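I have a structure I would like to understand better, so I am pasting it below and will then ask my questions one at a time.
One protein chain omitted, others in place.
Which chain is which? They are A, B, C, D and E, in the order written, and residues in each are numbered from 1.
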Amino acid sequence: MTYTLSAPPHKKTRLDFKTLNISKIIALLPLCLAAIYFFGIPALGIIIASVVAAVATEFGIQTITKKKVTIADGHAALVGLMLALLIPTDAPLWIPVVGGFFAIAVGKHVFGGVGSYIFNPVLVSWVFIRSAWSAYMTPASIPHVGQFSDLLLENGAGLMVGVSPILLIGGLYLIYKRYVDWRVPVAFFATMVALPQIMLFISGVTALIHEGVLNPLMYMSQLFTFLDMSPELPYAMIGATFFGILFIATDTPTSPVTKKGRIVYGIVCGVLVFIYGYFSNYVDGVFYGIFLANCVGSYIEINTMPASFGTMSLPEKIYRNIMDKIPSSLKFEVIENE
Amino acid sequence: MEIKTLDKLPEKIIIPLRQHRGAVCEPLVKKGDRVLIGQKIGESKEYYSSAVHSSVCGEVIAVEESAHPDGNKAMSVVIQPEDSNESVPFTPCKDLKPEKLAEFIKESGIVEHYGVPTHTVLKPKGKKIDTVLINATSSEWIGGTFKTPKEYASQVMDALKLLMKAAGAKKGAIVLRDDDKESIDAFEGIEVDKKKLRVAPLVGSRKVGYYYREQNSDIVVLSQKRIYGKRILNFFTYNVTGRKVKIGCDPTDVGVAVCGIKSAKALYDAVNEGKPFFDTVVSVEGVSDKMEYISVKIGTPFKDVIDHYGHTGDIGKIIANGVRSGVAQYTDQVPVTKGTTRISLQKPEEVIRDESMECIHCARCVDVCPVELIPARLAVMADQGRFDECRQIHVENCIECGDCAAVCPSKIYILQLIRYAKDAIEMAYSDMPAKESSNLKLGCGCGGE
Amino acid sequence: MDPLSEYIRGITRDNPIFGLVLGLCPTLAVTTSVENAIGMSAGTAFVLVCSNIFVSALRKQIPSAVRLPIFIIIIATFVSIVKMIMQAYFPPMYAALGVFIPLIVVNCIIIGRAEAYANKNNVFYSFIDGLGTSTGFLLVLMLIGGIRELLGTGQIVTFDHTLITLPINPSVTTMILPPGAFLTIGSLMAIVNYQRAKKRAKGG
Amino acid sequence: MVEKALFAIFMDGIFIKNFLLIQFLGLCSFVGVTKDVKSAAGMSGAVVFVMALASTVSYMIYNYILVPTKMEFLDLISFIVVIAALVQLVEFVVRKNIPSLYRSLGIYLPLITTNCAVLGVVLLNVSSEYNFIQSVVFGISAGLGYTVVMLMMSGIRERSTFVNVPSSIRGLPQAFFIATMLSMAFVNYFWVIPI
Amino acid sequence: MSDSNKDTIVVIGKLVLISVVAALLLGITYVPTSEQLKINEANSKKVILGELIPEASGNFEEVYGDTVDDDGNPVVLYYRALDSSGNIIGYAFFQQQAGAQAPLVVAGGVDSTFSTVRGMDVLSHEETPGLGAKIVEDAFRNQFIDIPVDSLSLSSSGGSIDAITGATISSQAVIDALNTKITSIEGAEE
Partner (left out) sequence: MSELVTLLIQATAILGALGLAVGVMLIVASKKFRVETNPLVDEIVEVLPGANCGACGYAGCADFAERVVNEGAPITGCPVGGFEVAKEIGGILGQEVSEGEEQYPFVRCNGGLNCVDRFEYVGFEDCKAVMLLSDGEKGCNYGCMGRGTCVRACPFEALYIGDDRLPHVNKNLCTSCGLCIASCPNDILAFAKESEKVHVLCMSHDKGKAVKESCTVGCIGCKICEKNCPEEAITVTKFLAEIDQDKCTACGICVEKCPQNTIAIR
C-alpha cells in the first residue's frame, strides 16, 4: 500500500481561488440585475460582450502559450464583469469587447497572469479605453447622493456600478466572511469620509484667518464642523466609490501584503481618489485614483516589512525606558511581569 | 476510567536509539540478546542525550536502520516480544537529592515531547532556571495517562514540584487550555502548601508574575488559548511570562524551563515507581468517530495500534503528531516513540492533493502568522532559492505552526518551502567559522535580557 | 571585419534600440509619426556619422581623462550647426523637426558609439559603423512611428502624402500619448526577445 | 512669459511635466537602474543634485555671459559642457565615497552626462524664460519627479522578481509595460489638478 | 616642471583648443544664418499677415508700443490692415501665449468693427507632435475663418471651436491668445 506524503499541515481550509472569484461574482449579481432592469437590454449586451471577450481572450492566450486553461476559476469572467459595470451603457458594443480583451491580454497575461499582475486588469483596461475613446466613455451624468434614499437607488447614475450603492452590500458580506481583508476597505472608506470633513474644517479656519479673527475660541469652535456634513461628502459617497472600496481596491495582487502596508495603501487610495474627485468628479476619480495607488503599492509594501517578532517598537521602547526609571516598589501590576 | 492498552502483542517492537535531540545512543545489546522490560538498551556518554529502555521482554532480532516517525531513518533495536512480564527490578527513589535528580532523569530516559532531554531543560549548562512551566494545553491526558481528573491534578502538581526541585527553581506554573473545562475543574481549588489555588486565565498584559502576587503562592495554575506549532516554546514562554526569547535562543536562556505533561507524568512514575520512560499515551484519530486514547509501549509499530481498532478500509495518509504540524509516514511500520503524541489516519479521499498556483497576495497567511512574518514572501523567496533574503525577513522566527499553509487559498506549500529555506540556510552556514556565523546563525544573543 | 557585415551589424545584432538599448528618449519622444521619425533619424545620422569620423580621426590625440567632455563638444558643435543651417535655409523642415534637434546632442547612441567604437577603430570603419547604426535607428523609429501613427490617428501621413488609412474610425488617442510609446516598444521588444530565444533553442 | 507661481512650477516639474513618463527624458537610467529600490534611490539622489546644480550654473552662464554678449547660439554647447563636468565631478565623489553605489549604478553614472533629463531641464528653463529662483525650483522639482517615478518603478520591479512573467517579456519589455501603466496613470491623473 | 604637471597642461590645453575650434566653427556658421533667420522671420510674418487678411494686399501699418526690445528698437504691438485707399479694414497681430509645453506664438486677424475673426495662424510652437501640434493643421485653423468674435471659445463651453481631441490645452491657448489680443487692440484703438 502506498501512502501519500506531504509536508504539514495535513488539513487545510477549503477556501480556494475559484471560491473567491465565484463569490465575488455572486456578490455583484444583484447589482447587475438592477442595472439591467434600469438600463435595459444595452446593459445586458455590454455585460455579455465584456465577459465573453475576457473569457475568450483568456482561453485563446492560454491555448496559444500552451498553458493550463484556467477559465473555470472564474477570474476572467470576474474581470469582464467588473469592467462591464464601468462602461456607459450607450457605448457601442466593440468597446467592451476591446476592453475585455485588453484587460486580460495586457492587464493580466503580459504581467504574468493571476497573482503576478501589479495593476488591476480592470483598471488597466478601463483607463486605456477611457483615454483612448473618451467620447464613448464619458459617463452620461455624474451623480451625487442628495438624500439618503439615493443610496438605495442612485440619483442619475451614469454607469452601471452606480445604480444602487446598497446592492453592493455583497462586498460587505465578503469582508465579513474574510474573503477579502478588512484593512484596505476600512482605511479607504475612513479616509474618504475624513478628507471632506477636514476640508470643511480647513476652509472654516482659512475663512476666519481671512476675516482677521484673532479669538482662539472661534478657531476652536471650528472643530465642531466635524459634526456637520461636508457638502463634498454627498459627491464622494456614490456607488462608484463603494464599488472601488469594496471590489477594486481589495483586489489582492495589487495591494500590499503587509498589515501596516494595507492600512497605508487604503489611506493612499482614499487621498488620491479624493484629490481627483475634488477637482473633477468622483466617478473617474475612483478609478484613476486607485490605478495610481496600484503604482505605489509595491513601494509601500517594501517599506512596511515587519521587524523581527519581539522587536520592540519605538513607543514600546520609550515606555520601557520610562518604566525602568521608576523604582520597582512604585510600579503597577502591569510591569510586575517583566 | 480505565487506561486502555493494546489487545495483543505486536509482532516486533522497534525502538529507535534516537528519540531525542542531541547525541544518538549507542546500543547496549546485540542481535540474539534477551532483554527485559525496562532494561536499558541504549545510552550515550554525552550530557545532551537520554537513555533508551526496552519496553518489552523478548529477543533482539536486529540492530538496524529502520523507519522513524520523524520521516528519516534511524538506527533501531528490533525486539521480538515474548508473552511475559519479566522486568528489571523497579526501585522507587523518592528522596533523591536535587543534584542527583537530573542524573536520574537522564537515566530514566525522560524526554520532552519536543525532543529535548528533560534534564537539559532543567539543568542547562551555564544557565540558571528560576521558573518551571508545565504546558498542559493539550487535554488528551485524562482517560489516557491518568485515570481520573483528580489523579491528573495531583500527580501533575507533584511532578511540578519535582521538576522545580530538579531545576532548583523557586517558581512554577501549570498552564491549561482555556476551553478545556475538565482540566480546569480538576485543578480548581487544588491545595498547594495549604493554600487553595484558583485557575486564573491569562488575559491582557497580565503575565504569570502578577498571579504569583495575587495568589500569594510560588505555584499557580493558569489557562490560555491553545496554540500550535512545532517550535512554539519561545512563543509560549513570552505569552506566559512576558519574557522575550530572542531568535536562536530558547526559554532556558531567560531562566524558564518548559516541560510537557508527558515528561511530568514520566518523572512522577520514575520517582514513585522507579519505572523508566518506556510507555506513553497516544491519541488516535480517524479510526472511529471520536478521538481514542491508548497507552502503548514505546516501539510499537503504528500498524498494531491501527489494527487494535480493527480498522479496515483504505488508508491514504498516516500522520504522526497531529494533522497541523505532524509528519506523514510512508509506511505503517514506524514505531511509536517518546515524542509521538498522536496517530492520525486519513482516508484516500480525505487526503489533500491541491495543486498550488501563484500566490494571489491575499495576505491571509500574513494575518494568521503568530510571529508576524510574511509567509507569502518567504515562500516565493525559498522557491527561487533566495535564502539570504529569507534570512533578512526573519525566516528563523517561524514556529512552523503551519497556519499559513492551512489558510492559503492558492494552496501554496508555504511551510514546506520555509523549512526548505531553513534547511538550506543551516547547510550554508554549518561550515562557517563560529565567529563569522555568529550573527548569521542562530547564536544566542539573550545574555543580558 | 568586412565593411558590409559591420554595416549589417548596426541594423541587427547591435541595433541601437533592440540590441544596445540606447537612445530610448528620442525614440519614444519623436515616434508620434513616421515623418518625425524620418526627420529625427536623418538629423541623428548626420551627427552620428560626423562625430564618429571626427572622434576616430582624433582618437590618438584625445586624452582619456577628458575624453567625455571632448566628445560632447564635438557632438554639440555638429548639432548646433545642423540646427542653425536648417533653421536658416530649410525653414519648413526646421518647423517640423526643430524641437528634436537639441535632443540629438544627448542621444546616448552618439556618445555610446563614440566611446565604444569610434574611439577604438579607424576612420573608415567608424564611418561604416555610423551608417549602420543610423540605418538601424531609422528602421526602428519608422516601425514604431508607423504603428503609433496608424493606430493613433487612423492613417499615416508622410510629407503630405497619405500612405495608409485605417478603415476603423475612432482612433486610439492613447497610442499618440506617452503610454502608447511605452506599449509599442515593450511589445516590439517582447517579440524580438521571443524570436531570439526561439532561434537560440534551435541552435543559432 | 506669463508669470508662474513657484508652487505651480514645482508641481509641474514633479507631476504634469514629469520627465520620465511624460517628456521621455532620462529613460536609459529609468530602465537600467530600477532593478532594486536602493540603486534607484541612489541614482535619483545624484540626478536631483546634478539637476539643481545644472539649473543654477546654466542660469548664470546663460544670463550673465551669453545674453549680455549676444552669444545665445552657444547655449547648447556650453550647457552640455557644464553638465558633463558636473556629472564627472559627482562620479568622482560617488566612486570615492560610496563605492557600493558606484558599482550598482555601473555604466549609468557617466550616462547622466548624456542623460537628456539634465539637458532637458536646462533647455526648458531657458525656453520657459524662468528667472533664477524659478529655474532652481524647476530643476529640483524635475529631479523630484524623476525620483518619484524611479522609486515607484523600482518598487514594482523589485516585487516583480517574485512573480512569474513569461520569459520573453522578462527584463526590458516588462519594464516598458510597467512604464506604460505608470504613464497611463500619470497622464490621466494629474491633468485635473489646476495649479 | 614634472612630467605629470606637463601632462596636465597638455590635457587642459587640448580641451581649450577643441573648445576654441568649436567656437570658431559655430561663430562662422552663426553669422550668415542669423542674418538669413531675420529675413526668414520677416518674410514669414509678412506671408502670414497677408494670408490672414488678403484684402489688404500686403498693406500693413505697424503700431508701436512704448517698450523697446533688446536691440533698442520699439516693439510692434499690432498691425493695421489698410485697403488700397488707406482705410482701415481690420487689424492683425502676433501674440505669445503659454502652450501645453512652451510658449506658442499665435497670429490672428480681426475686422475693423471687432465683430468677426478673420483667421488664425501659428508662427511658432513646441506642442506635442501628433497632439497639440495639430493646431497648425488646416482642419483646426479653418474653424477660425470669419467667425463672430462672440463665438470664439471651445464648443465644450458654448463656442464654435471644436478642440483637438486630447489637446484641449493647446486649443484653449490659441483661443485665449486671440481673445486677449483682440480685447487689448480694441481698447487701444478707442
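The criterion applied here is as follows: a residue touches a chain if its C-beta (ideal position, glycine included) is under 8 Å from a C-beta of that chain, and two chains touch if they have at least 3 such contacts.
Quick caveat: nothing in here was measured; it's all calculated off a predicted structure.
Put simply, the hidden chain is in touch with A, B, C, D, E once you look at the whole complex.
Residue in contact with the omitted chain (choice from B:19, B:300 or B:416): B:416.
Interface note: of D:51, D:74 or D:163, the residue touching the hidden chain in the full complex is D:74. Interface with the hidden chain, as seen from chain C, comprises residues 65-66, 69, 73, 200-204.
Across the interface with the omitted chain, chain B contributes residues 71-73, 328-330, 351-353, 356, 383, 385, 412-413, 416-417, 419-420, 423-424.
Against the chain not displayed here, chain A makes contact via residues 2-7.
Rule of thumb we're sticking to: only the chains that are shown with their structure count from here on.
With steps allowed only between chains in touch, the distance from chain B over to chain E comes to 2.
Counting C-beta pairs in contact, the pair that comes out ahead of the other among A-D and A-C is A-D.
When each chain is reduced to the average of its Cα atoms, B sits farthest from chain D.
Separation between the centroids of chain C and chain D, computed from CA atoms only, is 21 Å. For the pair chain C and chain E, the distance between mean C-alpha positions equals 30 Å. Contact with two or more other chains is made by residues 73-74, 77, 81, 163-164, 169, 174, 177, 181, 184, 186-187 of chain D.
Among all residues of chain E, those that touch two or more other chains are 19, 22, 26, 30, 34, 126, 165-166. Across the interface of their complex, chain A is touched by residues 170, 172-175, 177, 179, 183, 190 of chain C.
Interface of chain C with chain D (complex): residues 21-26, 28-29, 68-69, 72-73, 76-77, 79-80, 83-84, 102-103, 105-108, 111, 174, 177-179, 181-183, 185-187, 189-191, 193-194, 197.
The residues of chain E lying in touch with chain D in their complex are 19, 22-23, 26, 30, 34, 96-98, 101-103, 126.
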